[in-house]
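Below you'll find the structure I mean.
Missing here is one protein chain; the remaining ones are kept as they sit in the complex.
Labels run A and B following the written order; every chain starts at residue 1.
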Amino acid sequence: MAYVPLADRDHEMEMHHPHSWVTKYVWSQDHKVIAVQYGSIAVFTGVVGLVLSLLFRMQLGFPDTANFVDPNFYYQAVTMHGMIMVIYLLTALFLGGFGNYLVPLMCGARDMVFPFMNMLSVWVFLLSVIILMASFFVGGGPTGAGWTLYPPQTTLAGTPGHDLGIILMLASLAVFIVAFTMGGLNYVVTVLQYRCRGMTMMRLPLSIWGIFVATVLGLFAFPALLVAAVMMLFDTILGTSFFMPAIIEAGTPLDYDGGSPILFQHLFWFFGHPEVYIVALPAFGLVSDVLSCHARKNIFGYRMMVWAIIAIGGLSFIVWAHHMYVSGMNPYFGFFFATTTLIIAVPTALKVYNWVLTLWEGDIRLNAPMYFAIGFIFTFIHGGLTGLFLGNVVIDLPLSDTYFVVAHFHMVMGVSPILVVFAAIYHWYPKMSGRMYHEGMAKLHFWLTFLGAYAIYLPMHYLGFLGVPRRYYALGTTDFIPQSAQDLNATITVAALIVGISQILFFINIIWSLRNGEKADPNPWGAASLEWQTPDTPPAHGNWGDKLPTVYRWAYDYSVPGAHEDFIPQNTPESEEPTVQEEHFDPDQDKSLADI
Amino acid sequence: MALAVVIFVLVVVTVLFQFIQAVNGDWYFTDIAADWGLIDTTINITLWVTGAVFILVNLFMAYCVYKFRQKEGHKAVYEPENAKLEVGLSAITTVGVIAMLAPGLFVWAAFVNVPEDATEYEVLGQQWQWQFRYPGADGMLGAADTALVTESNPFGINSEDPNGQDDVVVNGPDMRLPVGQPVKALLRSNDVLHNYTVTQFRVKMDLVPGLISYLWFEPTQEGTYDILCEELCGIGHFVMRGSITIQSQADFDAWLAQQPTFAETQNQVAGNAAAGQAQYAACAACHGQQGEGNQALNAPKLAGQQAWYVERQLNYFKEGVRGGDGDTFGQQMTAFANMLTTDQDIKNVAAYIESLPDVPADSTVSGDIANGYDIYDRNCAACHLDDGSGTWYTDAPKLAGMSDWYFVTQISNFRAGIRGLHSSDDYGEQMVAMATAMADLEEIQDVAAYINTLR
Partner (left out) sequence: MSFFKTITSKPWERKGVIGGLRPEGAFNVPAEKVALVFFLVVATVVFSLFTISYFIRMELPDWQPLTEPSQLWLNTGLLVISSVLFQWARNISGDDSQRNLLSAFFGAGVFAILFIVGQWLTWQNLQSGGYYMSSNPANAFYYLMTGVHALHLLGGLWVWSKSAIRLISGADAKDVRLSIELCTLYWHFLLIVWLVLFAILSNT
């Protein structure tokens, strides 16, 4: 098989020019349209998740005022909220949304490698969302087993949605994994194979590094969820005993014997922990680019930022059992997993330091994307530090399964990534739409979201210190929880309602600005990375007009001494540049991989 | 500018909040009641280290945002990296991590290794209640297996195992332990995952069906503490409560001696229906010769009700757990229940009632059956079963074919706090919480109407 150089394929990319509205916006193979489709479906699902959270927060803050939130619905809402936010909102939005939009543009490609598979990915994703939403309308409703779906509880009569709900949930996850794999192979191969001339891996913006490593993590981690889901489906439908030991359901012994519930937990968290970084790494990458651009300064310590992303990605596969310190597994595992978990703190802390050092001696432009990015650093520091409590196995004993855990992970993988999502949407909005968003409204949106979210989660840590257990429909009476804890709960609910409602500002802003926003320059922020240098704004199908760009420098040439402007785009040649520096092409290199 | 100030203020607020709570706050760690002060020490070390990082990094960031905000004529400094600085910061971080991790692992080793002199007891979890077992004089717990669980042997203790015969069984959610004695809790589950948590002891561990997990502690403070389930175990998770009383060794021994051994529970004389018939005569006046009930006298139907439930309620009336303030009809029962002087009397009556023909009671309540089904199916069926037959396993009495008007008054009583809030009514408290699934009288009637279709 002869190697087909990419340049020769250039003309082939013209294959799928859309001919009608339907092929342009519905069955589109353009990565930018697919990105918007992915993002819209994810955000729509996320709004469902948000509304669910407000409903169960009503029950927690003001018990029995919202009558239809009975115990059954409470557990269903909590479960669906968790699953929706982690998988269907954040994973899909960061990789399917931002990944799709930015990967070809930042790499200097015309599109993804396999545009048809990319299109398939978004429709299969939609199918998984439909299956998920269908579980709200079947008998018994959606599963209420907690988003971790621990057996044997998931399929027993005492759990809401134990019949159809859980089957639809598992089916939806399996379908989602198929969609993700199709998309994920695209992102990975595009980054590896379809970069434009001169775009070496180390010239890629950190956004791409984050998305790339997160996708690789996803490709290796989601199989664990798939395996667990398939085995659980077998247990449920076919009566096997992979995870099901001998148990009693409402007084009747069931036909199971010998299975291991802890095996499921290992599989689940072998997926579940990398999943945290599948969400976090793209956020790390995107926020790095937003910070660097608006600080008018290169991202500080680019190399170590890349290493940290890779190190975190690698380490994330050997820390999973820190979710299982009190699961009844062999307690000696605790020593190993506590150590690996706390080691992750080092590269993560380095990233935080470098973000802050990027601000140092910068020329910080305090607009809405920058507000969100700096807000992210603050919430991420908070969430990261509380992680050191829970990762340190012995502190997990009192705090596990309390509101401290809820507060921690919402801070670190709820609030923080969402702040990055907003930073990124405001930041790239001018390129995506050709219009500016409304700055004042965006800032108001920031203040309400940022301060509101902190008002929710800071007090919640203290409910955890106090020992208030999570996943309780009602606290009832205890000897150690004072009445004032209920006041705290009510405060949290009020803050949650404010934050929830204030998201309307965001939707108004991006929809209103589509028509009424100020016309945007092709590169309004003076950004150096490649996606801002497209000939058209918004970029046309094929991204680069007649000729693919050539890259001459890294993505962070901001405030270079001696330059006319405070940024130099990646595709600006240097005057003293030797015309073309030919490197000898040796087909014997990388032979090992070429011949697999 | 505003952002820098806000971040500064947030740091101050956070630190103040922590400080106030730690010194004298409502929302902070409970007073510790076990010998796990080392855990609290580890937490404090972590608080200091993370607190310092939180303050320093955020204040530095706020300073940067203030100092280097965009100004006319100002330009950023070009500095790709500073490897020395980055390595230095990583090194400091590593030191901080070690400072937190090392004591953590040291304390964890203490948790994993149970002291030799720890005595054992067993915690058994099932949906949605606790039971406990003590090893008896031989200090050994008998073998047990979920497959052997029956109504009369809820622990599934293997009757062939001689170690099990003298095991002391506590078939209820209240347990006790002596102060100052290290104990190892062996944790077992009959159905799903549960988690044995006493907040004041600082330690917790899951109960996993199919295996025995453990934790250990040494109670140091006498008192009574809540046992909570902290692993989601189904719809009744939040009502799975128990209590643990720490007392002097002498008090504990005295209490333990009063509890039945496994052998005693197996050798109990079953209720004698024939003997019960005579005593039932007093009941028949209101509840009817066939136990069919009489709404005019506020006497519910008894025939068909499960014996364990009848026994428990008679005991409750005798002990004043039921028939308290506000429960005017229940108060009438107290005198009658007191006529049954011994446990055996109660058993006999319950056995006689069980032998009566079960003819479904007349429907007296109407309502929206579809809505009733919805509420019942979502919230009630988990314990009372789909067909309303109830089961000892979840401590849920039979509902189908019983007096629907009585159902309405009792649910109303649970909602009003008239029934179920007595400290000894362990299972009634669960109903107080679950009854909120019915918002008002109308919904209670809807559910009653649905239950009427289950006969």
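By definition in this document, a contact is a pair of C-beta atoms (placed from the backbone, for glycine too) under 8 Å apart; a residue touches a chain by one contact, two chains touch by 3 or more.
Treat the numbers as computed from the prediction; the structure is a model and nothing was measured.
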{"item": "Residue in contact with the excluded chain [from A:Gly239, A:Gly440 or A:Gly545]", "value": "A:Gly239"}
{"item": "Contact residue for the chain not shown (choose from A:Lys32, A:Lys443 or A:Arg553)", "value": "A:Arg553"}
{"item": "Residues from subunit A at the interface with the omitted partner, ascending", "value": "1, 3-7, 108, 113-114, 181, 185-186, 188-189, 192-203, 219-220, 223-224, 226-227, 230-231, 234, 238-242, 255, 257-260, 263, 266-267, 270, 298, 302-303, 306-307, 310, 548, 550-554, 556-557, 573-574, 577-578, 580-583, 585, 587, 589-590, 593-594, 596"}
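To be clear about the criterion, only the chains that are shown with their structure count from here on.
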{"item": "Whole-Å gap separating subunit A and subunit B, where each centre is the average of the chain's CA atoms", "value": "36"}
{"item": "Interface residues, subunit A side, partner subunit B - complex", "value": "63-64, 67, 70-73, 75, 140-141, 144-146, 150, 152-153, 156-160, 245-251, 253, 258-262, 295-298, 300-304, 326-328, 331-332, 334-335, 338-339, 342-343, 345-346, 349-350, 352-354, 356-357, 359-366, 371, 374-375, 377-378, 381-382, 385-386, 388-389, 392-395, 397-398, 400-402, 451, 454, 458-459, 462-463, 465-467, 469-476, 478-480, 482, 484-485, 488, 556, 558-561, 566"}
{"item": "Footprint of subunit A on subunit B - complex, ascending", "value": "1, 3, 6-7, 10, 13-14, 17, 21, 25-30, 38-39, 42-43, 46, 49-50, 53-54, 57-58, 60-61, 64-65, 68-71, 74-83, 85-86, 89-90, 93-94, 97, 100-101, 104-105, 107-109, 111-112, 126-128, 145-147, 149, 187, 190-193, 195, 197, 199-200, 202-211, 213, 224-226, 228-239, 241, 375, 377-379, 381-383, 385-386, 391-394, 429, 432-434, 436-437, 439"}
